[in-house]
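Can you read through this structure? Questions will come right after.
Note that one protein chain is taken out, while the other chains of the complex remain in position.
Lettered A, B, C and D in written order, each chain numbered from 1.
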Amino acid sequence: MATLVSTTDLVKEFPLHGSLFDVFSARRKRVHAVDRVSFSIAEGEVLGLAGESGSGKSTTGRLLLRLIEPTSGAVEYRGRNVTSFSARELERLREKVQIVFQDPNSSLSPRMSVGQAITHPLQIHGIGTTVERKERVLDLMEKVGLSPAEFLYRKYPHQLSGGQSQRVVLARALVTQPDFLVADEPIAMADVSVRALILQLMRQLKRDMGLTYLFITHDLATAKYLCDRIAVMYLGRIVELASRDTLFSRPHHPYTKALLAAVPVPDPKARRDKNLPKGEIPSAINPPSGCHFHPRCPYAVARCREARPPLREIAPGQFSACILD
Amino acid sequence: MKRLFTLLLVLGLALSITSVWAQSTLVYGTTDKISDIDPANAYDFHTWEIFYNTMDGLVGYAPGGSALVPALATSWSANAASDQFTFKLRKGVKFSDGTPFDARVVKWTIDRNAAIEGDPSWLITDFVKSVEVVDPYTVKFILKNPVAFFPKLLANPPYYPLSPNTFPEGSKGVYVKDPSELKGGVLSGLGTYTMTSFKRDEEIVLDYNPNYWGKAPAYKKVIIRYFADATTMRLALEKGEVDLVYKSLNPSDINDLSKNSKLTVFKNQGPFIRYLAFETSESVFKDKKLRQAITSLLNRPEITQKVYLGQAIPLYSMVPNGMQYQKTTFKTAFGDGNVAKAETILKGLGYTKDKPFTFDLWYSPSHYGDTEANLAEVVKAQIEKTPLVKVTIKSAEWATYKQQWHDKQMAVFFLGWYPDYVDADNYTAAFAGTSGSIGNGIYFSNPDWDAMFTKEQTSTKETERKAVFEKVQDLWVDEVPTAPLFQGYLILVSKKSVTGVKIGPPMIFLYNQLKPVK
Amino acid sequence: MPQLEKTILEVQDLSIAYPITIGVVRAVEGVSFTLDDGEALGLVGESGCGKSTLGLSILKLHRPPGRVTGGKILYRGTDILSMSDRALLKMRGQNISMIFQNPLTSLNPLFTVEKHFLETIHFHDASMPRERARAAVGKMLETLGIEKKRLKEYPHQLSGGMRQRIMIGLALIMNPDIIIADEPTTSLDVIVEAGFTDLLMSLRSIYKLSIILITHNLGLVAEIADRIAVMYAGRLMEVATTEEIFAHPLHPYTQGLIACVPNILVDQKELVTMPGSPPDLVDRPAGCPFAPRCPQVIPICRQKTPALIQHAPSHSAACWLYRQKEG
Amino acid sequence: MVFVMLTLVFVVLRVMPGDPVSAMLGGHAPEKVIQQKKADLGLNKPIGMQYLDYMGKLAHLDLGESMIFKQKVSQPILEKLPATLELTFFGLLLSLGIGIPLGVFAARRRRSGRDYGARLYANVVYCIPVFWMGLLLQLVFGIFLGWFPIAGRTSPRVEVSAFSKTGFYIVDTLRIGNFAAFGDVMWHLVLPSVTLGIVLSGIFVRLTRANMLDVLKSDYILAARARGVPERRVVYNHGLRNALIPIVTMLGLQFALLLAGAILTESTFSWPGMGRLLLERIYLRDYPVIQGVIVVYTLFVSVISLVVDLLYAAIDPRVKY
Partner (left out) sequence: MVAARFSPAGWIAALFRWTSSARRKYGGEWWLMVAGVVVIAFILTMTVFPHLFTRFDPNDQNAGSQMTAPSSSHIMGTDNLSRDVWARIVYGAQTILGVAIAAALLSAIIGIPLGLLSGFAGGVFDRILSLIMDSVYSFPGLILAIAFAAMLGPGVINITLAVAVVYIPTYFRLVRGQTLSIKEEVYVEAARAIGARRGTILGRYIFPNVIATVVVVLSLNIADAIMTEAALSYIGLGLPAGIPDWGMDLSMGKKFLPSGIWWMITFPGLMIMLLALGFTMLGEGLAEILNPRLLEK
């Protein structure tokens, strides 16, 4: 399969708004939100980006669309370097590359009706006539489960339920028929039963519309359900990247292992001993040296403290940033 | 809260009991303000009043009258041409700082005040060519032109001797802004009192000057309290917190206070007049017919009643009531509210109901007290009694007002006049003489009139002057460079316990005349 | 598993309503359950089902203008709802205490950790000398695995997991019998969540606690709870032991709920979904609240509200399907 | 901020019509003298130069000299400032004293009768023009009842020069132990500060209520209740203390309102403060004094916002400097 989207050594640093004295110090403190991240997504594939809060997974998602500018590194879409796109090119790109955010309510302008919100991308990209647009929007609304579409078309976001809002957001992202969708924790805010519906819908849409996803999540269980391959991030770096089956059956990186062990399982018979890492995820302002995970890692050795471990292929298709075997 | 209230109540009570004031202290309230504490620059009534009491002149006015009497000069004489005056000075007089008073001091003072070129310096420089010390107690003034009334000028503060020792060295040509700049912090004068404390806009304390050459006053201390508004001053008087108030109560307050049995109201025609000034050179009122028309519409008794609640006197000549040479020509020529006459004139000029004569009437909202807006409204209503005129009222603060009349931006506006010296000349030449009328924004100039003014200014013959002034007043109703409106009262209200208030036409108020009675 | 020997808390037919400007929200309706000494009860439901209101009402802390419209809450036989204010203050924290969802906002930002503790001790035992109070706090911190220097710190200086541990410490400092944990881990990351679960379990045995765990997270209840009560639209749908619920869920809602959660241990081809959304609590129609979404709905479901009936030892459900079978 | 305001005011003043020099000189002054004076005062230079001159002087803390009266600008300001400070201090004290308790009272029962009552009070009081309030109080308590003096800082019989040193009459009278005068000074403060205090209390009722409502909704309030903390302590110790943080941060802005209110109060009660000074000198077009007063007001506001920042840092442990 052809590569649709890829990143090479993507870096994003945020300057810190610290105290006055920082201005005088030689270098302003910076947060390394994303630290040399490289991956590629094949056409039709679902890549999962998993990690705890503060791991830089959402930032990575936004960098792919150039919603924020990368500090360095490149993003390629169909072999073209998105990072060097002009404003016009970027505008056109957004017909084909879309994103869905975590909180559907805040993703919709309170003063735009459902119909207006979904139609707007068509207007921006000059697709269709007014009549065609409405037809297309109503069609899509039915498809994503917003029915009766005619009725919901006039509604405003505060009149919708959480599940409906997320469907509106999905419809808006898909109305221009993109081929790549970044889904940034689309179900994190939803209720249990709604989650299942959205996941189901996303799976179905992928099949129907031939979509490629970058699926960002903190929940490995949903990642397992939806993704073909999964990348695990820790403090801005990818620590492990593998196909779903490999990752869940033969995780390599200690952090991946810890993450898998910590996931609560809705099965009383499956209560297990958890070999949990110590403490909590450290601040990204002053990350630990070497392997960021070493202070919490039960297997850490002296070498882990010294240098950043490279992401290496430890088995075909399985990459891990751990020096241990 | 309640406890605090009680506490305050007790404190207030204690205050009223403990403040037993010496009988010899007078608390005097006024809404006036003091300007510079130096006769070389001060040029306002209130500050001059302080000078009358803390300094003394070579000549003075008899208390309550307008006759000149000897003061620091025991006698004087003029040469035949009336352009040299010689004064014999009183001996053994000392300033409050101990400096002896002599002819040298007089010359020093006149020279200093002339050199500083302050606001009132024209009172010296327009008249005096030089001062000569004839001997230690004789001084001679040599004038530029003959001036019949010259001794009257010497009763004004710019001529009052100053003690040279009070002024710091090197202050030549600079006037004093604040007593603190003086040696000893006190302006040394020859008057009854010395100013011992000065807090601008709050209070001034005058204490008896033991070096004063005359009789000791009954009140050894006078505290002048400055009130921001008349209302407060009135209440303070009613509560007995001040003994005497002078300048300026509101008309409504005067009416109320007149009914108060504990108070005495001293009321006299004052030299202060109000008038409408026309810009006669370039504005619409260049045409004297229009000036006549507007003047005929004025209704003076209505103004004094409506706006001043009876506390002002209608005025029918620029020369005030009770003054020598007055001839009320406006009464005979226009009367009051003479709509018929106005309409005849206006129709003659082609104005109709549909094409009325329109103009802006200007006033300055605070310079003459807070009644100005009412004055303008009433005058507007009077003028608009005829449909042939439409008036728009406009106002500007004093600084702007002054600039606007200087720049001929106002066609007709309200003005008032306090005399520089009490003489009909100062009520006529000041408005219609070429130079005087520029200063008041009237820009009236007529060589015949100027000749008449020169004549009365240099003449010492009463009949000659009378003839000139009567002619001028006759001509005034034809030319109407200004339209007299009304004359103010001098009103001083005091407790019954204060007696001896004497204020004559020159408006000199001497505190040493006051006496407390039980 | 502790024996079900003594009932420590009993909720009888509790109803709570919120009058709002457009009507009355019936947040909790006719809920009855018991909690035994030393037992951990999981109260499971989606947002808006009334589980938080129920939890708060046990401390008589439901937010105004909500009021109890019927029922009783008996703590060791005494009705909490009719307690005096003074007795209530004593009971809160000392007999029953509570942990909240968001540990950052649940700590007063202006108070140090120590002040929170000392304040709590002071109001329950004013006579305790300050030194002894400090010692008790120190011991508690040790139990929680927190360094003592943290006492002088303010909440914003602590990490999320640390704050939640402080919250537990505050809840336990007066040695209560019951602890109500309202979504205690929702704001925590998975690994921290797992650590918190471990801590809670160990404290449970140390302090001989009864726990009411309010959550929407089926994984979490599966790990902690002995018994589970499933709530939907203000009503209890099913109550059973944890094993029973996961092995043989009776109520179609419970079945749906379990089936729609992705399970990391299983390979799911398709998730079961429940279309529709919970009913509006203002104008609730007659009948089973789940009826409009129920795949197995029968006519009676829309007419009469089913009661919670025991179908097996320690397994009750409110569903017409099983009443019919019996009947 | 000082810089911006000064520049603005400088420009405003220079385009203002009216000529301070001819206003100050009598009508007799010859043109030559007027020009001379203007040259002395630097008024004949281009505005840009005048501005630079002024700023240069200001940098040396020199406010210049009055154009109308021969005095340093700092002199009238130093004389009037204490009066304004005394008035605003008591006004603020009173408005906080009324506003905060009433706001808490309202917030504790949202949408109850007492809540609506307190809000009505807040709105009505806020909409009362300060000067009207002052006049009504004067009318009732000064004229009809005669309980309080309606103007000035002291009675005419109290000899100010006997104690005036700092200009803060409260301090001055106490310093020399003249309790009669102290009583008189306090007595005069009552109506003006009540006027100012009441009118401003409306804002603090609103502020306190809104912030208390927010705070009382927060989780730590619930958590404190759940730990058995008594209600009074929950409201005042947990609630009010947290609610005070935003109130304190807003205090800087409220202070501007207080100063504006003080001008009107001063004008109504003939209070010899900065506001009256400003008005008088505006009529006279006394540029240097007007500028000086603005400088002082701006400094005043800046100092207050600095104090507010420090206070904020002191009460909120989350803020660090």
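Here is the rule we go by: a residue touches a chain if its C-beta (ideal position, glycine included) is under 8 Å from a C-beta of that chain, and two chains touch if they have at least 3 such contacts.
Keep in mind that what you see is a predicted model, and the values were worked out from it rather than measured.
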(request) Decide which residue listed in B:68, B:265, B:284 or B:309 touches the omitted chain of the complex. (result) B:309
(request) Could you tell which one of B:293, B:376, B:415 or B:480 touches the chain left off the display? (result) B:376
(request) Please pick, from D:111, D:175 or D:318, the residue that touches the omitted chain in the full complex. (result) D:111
(message) From the list B:46, B:221, B:234 or B:495, pick the residue that touches the absent chain.
(response) B:234
(request) With the full complex in mind, choose from A:12, A:32, A:94 or A:195 the residue touching the hidden chain. (result) A:94
(message) From the list D:8, D:49, D:93 or D:176, pick the residue that touches the absent chain.
(response) D:8
(message) Just checking the interface: what residues of subunit D touch the absent partner chain?
(response) 1, 4-5, 8-9, 12-13, 15-17, 111, 116, 119, 123-124, 126-132, 135-136, 138-139, 143-144, 217, 252-253, 256-257, 259-260, 263-264, 267-268, 278-279, 282-283, 290, 294, 297-298, 301, 305
(request) Spell out, residue by residue, where the missing chain touches subunit B. (result) 229-231, 234-235, 238, 250, 252-253, 255-256, 306-307, 309, 363, 365-366, 370, 372-374, 376-378, 380-381, 392-397, 400
(message) Counting contacts across the full complex, list the positions on subunit A that touch the omitted chain.
(response) 62, 65, 67, 90-95, 98-99, 101-103, 106-112, 120-121, 124-125, 158, 169, 172-173, 176
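As a working rule, only the chains that are shown with their structure count from here on.
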(request) Work out, leaving subunit D out and holding the others fixed, how the remaining chains group together by touching. (result) A, C | B
(message) Distance between subunit A and subunit C based on Cα centroids, please, to the nearest Å.
(response) 32
(message) What's the distance between the Cα centroids of subunit C and subunit D, rounded to whole Å?
(response) 54
(request) Return all touching chain pairs. (result) A-C, B-D, C-D
(request) Using the touch rule from the top, collect the residues of subunit C that touch subunit D in their complex. (result) 56, 59, 61, 63, 85, 89-94, 97-98, 100-102, 105-112, 119-120, 123-124, 154, 156, 167, 170-171, 174
(message) Taking the touch rule as given, give the residues of subunit D at its contact with subunit C in the complex, in rising order.
(response) 218-220, 222-231, 233, 238, 241-242, 245, 315-318
(message) If we count contacts the way the header does, which residues on subunit D are in touch with subunit B in the complex?
(response) 17-20, 22-23, 25-29, 33, 69-71, 75-76, 79, 142-143, 149-152, 155-161, 164, 179-184, 186-187, 190, 270, 272, 276, 282-285
